[in-house]
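Only a portion of the chains appears, each positioned as in the full assembly.
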Amino acid sequence: VSNEPAEEEGSDSEEMSSEEGSGGTMNDEPGETVTIGFSAPAADHGWMGAITSAAEDAAADYEDVELRVAEGTNDVNVQISQIETFIADGVDAIVLLPFDGAALTDVATEAMEAGIPVVNVDREFSSPFAARSTVLGDNYGMGVSAGTYICEQLGDQPDAVVAEIQGIASLPLTQDRSQGFEDALADCGLDVDNQVAAEFTVQSGEQVTANLLQAAPEIDAIWNHDDDQGVGVLQAIENAGRDEFFMVGGAGSLDVMEHIQSGDTVLEATVVYPSTQAADGIKLARLIAQEKNLGDLASSTVPRTVQLYAPVVTADNVDQFMDIGFRS
Amino acid sequence: MSEQQTPSSPAADNPTKHRESSRSRLGLSGATVRNLGLVAALLLLCLVGFLTGGDRFASVQNLMIVLSLASVTGVIAIGMTFVITTGGIDLSVGSVLGLTTVWASTLATQTMADQYGWIVMVGCALLVGLAAGLINGVIIAYGNVVAFIATLSMLVAARGLAELIANRRTQIVNQSSFESTFQGDLLGVPKIVWIFAIVAVAGWFLLNRTTFGRRTVAVGGNAEAARLAGINVKRHLLYVYGLAGLTAGVAGVMLLARTGAGSSTNGLLLELDVIAAVVVGGTLLVGGRGTIVGTVIGVLIFATLTNVFIINNIDSSVQQIARGAIIVAAVLLQQRFARRSTS
Amino acid sequence: MVTEDPAAPLLQMQGIVKHFPGAKALDGVDLDVLPGEVHCLLGQNGAGKSTLIKVLAGAHQPTAGTILMDGQEIQISHPVAALEHGVATMYQELDVVDGLTVAENIYLGHELASAGFTQRRTVASRTRELMARLGHPEIPPHREVGELSAAGKQIVSMARALSRDARVIVMDEPSAVLDSGEVDNLFRVVDELTSQGVAIVYISHRLEEIRRIGDRITVLKDGVTVGRNLDVADTPTDELIKLMTGKNVEYAFPERPGVPQDAPVRLEVTDLSLSGVFSDVSLSIRAGEIVGLAGLVGSGRSEILETIYGARRATHGRVQLDGKSLRRGSVGAAVAADIGLAPEERKSQGLLLDEPVYRNVTLSSFARIARGGWLDERAEKAAATEQAAALDLRPAGVDRAIRTLSGGNQQKAMLARWLVHGCEVLLLDEPTRGVDVGARSEIYDLVRRLADAGTAVLVVSSEIPEVLGLADRVLVISDGQVVHSGPAESIDEHQVLDMVMEGSAA
């Protein structure tokens, strides 16, 4: 079905995603079977859904990986219990996208102490001893990229009106993104005039944007943190018949890339925040558990931290990125 | 139930001499007075909106935005009013709404709609909503499971099913006949607002002018008396939950039109907003009294509140604190209003 | 009123047995009802009268027994079946829906509708007719029933039974919440119905009512028929009471020993007012005195009691106990000062229906019985059991849920509450409502004994003979005003009625 993530559409030999370099085919050779426990927050928005699906798909591609997926939850208490269960079960590795990095640090440390390597994805633990390896998106960098892009476009207009549509405001990652955005805008003398918070969902995106457009009759640029809520944001913009501004997205869904490509909306660019992180996490966990290394690296083991880059996708370079866009 | 939930204790009142109050002198019914209090709260909110937002608040365009916002919640709130009037609750509406948007926007449904027209998508949403509601109803009425638990289970299960069907992806609506039918305006008013208006009026007639509505009140007010009067209480509850599911389906169609996307995250946490609007509107949680007009005003209050906050560009944390305080204040104001006008 | 052919009963119930878990409510009951008669059903509290008529109404399924209508056996498996066979019922518990209007309540379950839409105009005009027929043309069809008094609700309930065009109308203690004027009204309607051939099954604990309208009597005792089709005119009261109770009970008020002139004033109420309800009520009760409040339904008697008790906040005036002023609007203060109130509507104001009897009995005193916040359930049960025995509560066990007790026994439990607590002042609102003849005299004796022990008692009752017979002194209330105060011996029922009517006419 076309709903498969673009990343997985490639042939079997091109398993490794682009961030890891063209994967060593050697590493794809089946090794001893490893059991990987995977726990992530509830799939209550598109990106998180894509994360979980991508992880499941990645594991399905290896016959030597048995993936145990815990029910997605936004309750750290439950997530801790899930990790405890994985520890008790003696899985070979754990891939953990914590709802809250700090809150899961203790239990992850426990797992490490029990000899189970933990791969931390997306939201960072508060202690370096809690994970064997960390796959990080760059939330601050995402804000910076978006801000820089807007600066490039509007840098000569100090009075330009910039609006920001956040995701769930209470999440630290949202704060990181906003901070980066603010800092980058400050560099060119701009600031955020209107800020609203949605909930990473299409419905909330539509709602807050409809109101935002009313609150700000003239806008020059909008940064929307998340492309999934962006579906609603775009619809609200269309409903309001507004087009005097341009918009920058976030995350990099395939849908958004198509819009950028065709130029049929105000969406000019998006900042990639890869939804393949967890899939990478699974792959790293498998390698760690099998004591292998990343193919192209000279060092003999999997590195501690893999920080993903947050590039800006525009009409000029969208073709390059189409294959990592996720179907939100 | 605790005292504060049954404000009308059996008023020992002579059948020959009616309770003398200014409101009966004014010829107003109890429901009208309660609604007046609500209208006052809404007007106060609008005044604040006007003072702080000026023309950005007080424009036809903004009115349409607020109404559009209120529409999806509002349609479900109409169904919920019936459920709460029976003394029940339906926590699953948000999640069922999500399920209907997903089911109605699958590739298969949209492809069929290309062939047979938008009716396929709409029919799908309504049927799915109705079915979920009827399942709730069967479990509650015939399984004797408390509504809270039955519908909480449906909340969780419908969300899971929606995720399975959508494979956790957002499904974009491309079906042109659907879009042209439900998106955009009619006579300057968004079509979904028209739908809300129609559902609200139909709901009002259904509750106040039909046998169905009177039985709903009876079942909620005194289930035993209703049974003894020959009403099939269980069957009636089944219908009422079916109705709530159906309104979730209608809201699903509206949301699909408005956001152009079906997603299992649609309707997340909507249930609390809907119930809050219904209860603030004056429908009693213990059952036996429901008001559609109150519900509509309740929904408008919440939509206006969101609008005023955003127009004033208030920090979202501060918004939340203010929102909590304002809801309580509105309810207190409404009570004071009702009390003063009857003393 | 008895029809020409007494051999052709309209309705027959034969060998009806109804078992509840843990209780045999009916154990073989027969009932024959002739067309056009008023058939009275008598029995002590808990004899099974309400259960029998609920079986007839389809609200309960009998464990055994047959029901015949016009000689044909019928099945009444649910309430609709009963209504379809022409049996309409006014239940003992008020069975109206507060949130609906008068008209909607009357037509509930058989709404006049076209295509689902209620025909409001037709319904309203028919309701108006029914209300006029019941002597209450002033109750508008669109009034919410929740705003009516208990009596008003009873009238609506009656109108509903009339609206069904029934052949048999069952009335379970309809007069309990009505005053004498209302009762006259009721009887007028009953006469009207019977003359049209409708049969009435009438339940009441007031024997004088049965004398007035009854044709034949069936007596129940402990779930069996002990008196069958007795002719009202030929059966002396003593015999009825003997059948019901199994013993000879003298149906008389206890003697008044007379309150000594030097008895201290226990309760002193001065210029008590509640705006819109009553004003400037002053009264004083001495230790050992029983004062009765007489008046029409809705004259404000209940509110006076509740205001003295602090359950309503007086707009002005003061209440003193043994010379000390009570805090206004505080029930807690009243209870702490040993004032007790047995409220009028026991279901909504008095009982925790799902709780056992003993917890209902100790509801105002469990904290006193407890030690430092820790409950002493054993002591509670002992205290409750003692008072239950003193009041002859049936069944005697105090562990069962009070919901399963018959109405009269629930009333006794309410009284037991204040006996356990011990009172300086006892406020009784309709203490014998729904209580059977035997228990009634027990309650009278008990109240008198309490008074003799120094309690000041204030009694409200809609039965004027009861007020006159029990009290030492009578206050007549009309329209929220005290219109008369004097010794009970020096006034009779007609005088009271005259004063009451005059006041309300003014």
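Letters are used for the chains, namely A, B and C, taken in the order the chains are written, and counting of residues starts over at 1 for each.
Here is the rule we go by: a contact is a pair of C-beta atoms (placed from the backbone, for glycine too) under 8 Å apart; a residue touches a chain by one contact, two chains touch by 3 or more.
Computed from a prediction, not measured in an experiment: that's the story for all the values here.
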Chain copy counts across the complete structure file, not just the copies drawn: A x1, B x2, C x1
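Just so we're on the same page, only the chains that are shown with their structure count from here on.
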Chain contact graph, described as a line, ring, star, complete graph or other shape: line
Chain whose mean Cα position lies farthest from chain B: C
Chain whose averaged C-alpha position falls nearest the assembly-wide average: B
Euclidean distance of C-alpha centroids - chain A vs chain C, Å: 72
Distance from chain B to chain A - Cα centre to Cα centre, in angstrom: 35
Inter-chain centre distance, chain B versus chain C - centres from mean C-alpha coordinates, in Å: 42
List of chain B residues in touch with chain C within their complex: 8-20, 29-30, 205, 209-212, 214-215, 217-218, 220-222, 224-231, 288-289
Chain A - residues contacting chain B, complex: 1-3, 43-46, 49-50, 52-53, 166, 169, 193-197, 199-208, 210-212, 214-215, 217, 228, 231-232, 235, 239, 255, 327-328
Residues of chain B defined as touching chain A within the complex: 53, 56, 61-62, 65, 68-69, 72, 107, 163, 167-170, 172, 183, 190, 255, 258-261, 263-268, 306-307, 310-313, 315-317
